[in-house]
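The structure is given below, and queries will be raised subsequently.
Every protein chain except one is present and positioned as in the full complex.
Moving on, here comes chain A:
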């Protein structure tokens, strides 16, 4: 203290104005003094804000000399450092870098580097002065420019400076050489390829005579090696020799720190060796001796020596292991651990944690020390010890270690440490739990103490564990009984529980309270659960869980207690629709308790559910609608041709678009229906179904026997063909499904995966209708984060340390024990679920899951690409029955087939769905039945038109006649079909080249033939794989049809057979070999189609007699890449005009036939008014519709 006062006096004396020199102004002294005297941050703020105002004024004034300016800039640095932004002053700092005085310049640079950042716009102004200073002959100027480059230069400013900096790498002064290499290091960090070509120079710098320059090169190469170790393996001998030179004290003495030579360089090289030696036995072999030597030379009592020793141990544990070295490292660790310095102990614990990963037995020798460190008052040491414990956990010591971790979790208040601990405990419990009841009680503590920090999947795993149990019935009973009892006990102080735990409690108690009926009155439990409604939750969906639990309990006791009505009434109008929904369901059911009990049977969470895949419960609707005159369902391909002639009826009602916009392009001839229609139609169906299925759900689904397989083929084909007709959108939802589906690997889903694909598709249709109500598990979005002291603290008895130690360190010496058999089943599940967790525990995973949901939603409404019918070998369907949380939620969960992982994201999913919760209570069917049929038709209309319009947006299919010049580039981007792959000679690989142009692919006779308007490459049919288009060409004496079949996908399709039957009044001919000859044979094209290839069939139709309505019917058979045979029908409407040609006649020809063209028409004319031939002509013209040509005398010529 005395020293400080003396010092202060000394400094103040120095600063007094009279002392001259570098004396600061009075106001600066005043400022520093007032900052120093400020007692609070608030006071400090006030001072700095006032200072900023003064500075703004002073910096703005013109008459400031350089000395004042220097001081102002330093004061500006103060302002920013203490939290007052002064961006108005930055420009002054930049200007000051131009000063001629080197000290002023340095202040300018210093202020710039502290005030600006690499992406600041003012940096541009620095480039000039930096370039000038780099060229300066004064090494100090060069040096400061290089320092500033390291601080302020962003990626885009590297090029103008790089050549100059490169020159400086060969500067005579080592100070400059060193900083130039460090500037290169900065460039490397800006953009790793900016200095790749200079590698050789950096290697040379490694052998620079100056140690400082060498060190800079080590810094740079360290970063480069971290990026790509394998490319620098050859540098190992160089590093090795540098390290051995350092430890043999070849460097000047000034590089020593506490008589250790260049310790930080040693540490850096050790790190590089660790990177180079990882998984490389040969390099490790080379460096063993130098590491050993370093370890030996560092053995001293100074801190820095121990830091090097520690680094050696880390290197030893990361390179290819050598037992004798590991033993040495272990010995050193023991020395650390017995040290009296906490710093060294800390080092020892950290090093031990690194070492136990390769050799667990070394922990054994230090058990007592570790236990002591656990009880050390030093927080950091304790935390590191917990980390060590986590790393050495095995099945035999997991209970003790978890206890320790939970005890620490209970004490700590640091959010970061809590999160870390929660995830550690969860991982340990999931990996090593000795039995299920231990797992449940451990997880309960974790939820209690850190509920908000737990990943929501963990809650699901817990509920699923309780629901599924093991194979052993008795054990399960006990397990559930225990769980329920412990949860009921927790209900005595519910206000302390986090949301997620409340949800788990509600679900478990609701499902399994009957297991403890001997101990508890269900009525009492119901009262307690109802009491939860009084609490406030962060996640409002928690109320859904509570209401759900209440419903289950009511079903169990068989009557509705009086108080419930008043308690629940408020939730009928709750802000959250899901809560409303459940509440109204509950009220409806309370009228019909028997039905309720049937819907909510005991112990049904794991039952598989059968689904009426064919929607046969809608049959009565359909027949009713048919009776009322609705038109029967037509598959989409039948409707395509119809729609071509009809003008589409646009859907007027606006709705949200669910489809991505098609890439803009000229549409193919088919007319667009407003693109909003599919989503609209979907919405309508959803609405009408949801109103019916809430009723139907109760009747149809619970009554399992009634759900038979007598699915109406009609309905099924509806779905199938609805699916088939889909265009393959670039952004196909099925693509998401493929990505997401394999994630769900679950034993339950295996049981159901024989459900056929089509069942799956229609199932999901039911499902997403149910979705809003089926809100069930895992709304663990925001959960109360309070820590609660609920589980009695496990006492740590100091006297039993020894015992504890032996418990902790069991299993470390021998091979890890296998978990008990009972656990194994769980472990396997865990593995499945952890696989899932890795996908689902971040936002990315979430999107994946969500999109999967959306996908399922889309499938049956035929807006996606390939349909499940044709889907490649299917991943296990994402179905899981009602396992765990999936079953917990809905009163209608019998309809649930989605996995509960999917439910995790119901929040998101339900946003995309339209709910009508108020209809849930069971309104009569008739309400929506009238509109139902129309909706269906609207739905499928919409879907097929979407497919056509969207296909036109295919990137691989540039629209006809657009940009012929881009043709080449398009083909080069696509896999070009090889001509040899065309089995039939007529296969013409024309990639959408305009037919009217002079392509050799068409027979000569058909070149320059005009096509029928509207029939140029008119699309006929398409599915996910192929697309058929036709062009009608008006050949002078016949109609030519060019049928182009294109494979829309990369995958080849095989055994294609495209055949057709011409109308009976025409003769069909096929062009062969592209020549003019016509050969009459069977009108078909067969062959295989490579990805994106085309096959073409050219026909000629010669009319035999006139007919008004003609149709060319055809069929395409092919096998897709999944070996599924598919069939598509098409028909081409032919009109009389297609066969009519202009009739050319010369006047002599006409005259020749004059007599044969006789026609007589009698007409009586009143000639009273006719006075002149002109009048007569007019009359005749108007009555006979003649055209007057000429009047010659008294003769009139008419046409």
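The rule is short, and it goes like this: contacts are C-beta pairs under 8 Å (C-beta built on N, C-alpha and C of every residue); 3 or more make two chains touch, one makes a residue touch a chain; residues count from 1.
Following the convention adopted for this analysis, contacts and distances are computed from a predicted model.
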Undepicted complex member, UniProt protein name, chosen from "NADH-ubiquinone oxidoreductase chain 6", "RNA polymerase II subunit A C-terminal domain phosphatase SSU72", "Auxin-responsive protein" or "AP complex subunit sigma": "AP complex subunit sigma"
Hidden partner chain, touching residue among A:92, A:168, A:185 or A:240: A:185
Chain not shown: contacting residue from A:54, A:91, A:114 or A:533: A:114
Residue in contact with the excluded chain [from A:51, A:80, A:457 or A:612]: A:80
Contact residue for the chain not shown (choose from A:307, A:373 or A:1116): A:307
Residues from chain A at the interface with the omitted partner, ascending: 3-4, 7-8, 11, 15, 21-22, 24, 29, 32, 35-36, 38, 41, 44, 66-67, 70, 74, 77-78, 80-83, 85, 101-104, 106-107, 110, 113-114, 117-119, 140, 143, 147, 150, 175, 178-179, 182, 185-186, 189, 212, 215-216, 219, 254-255, 257-258, 262-264, 267, 303-304, 306-308, 310-311, 314, 343, 346-347
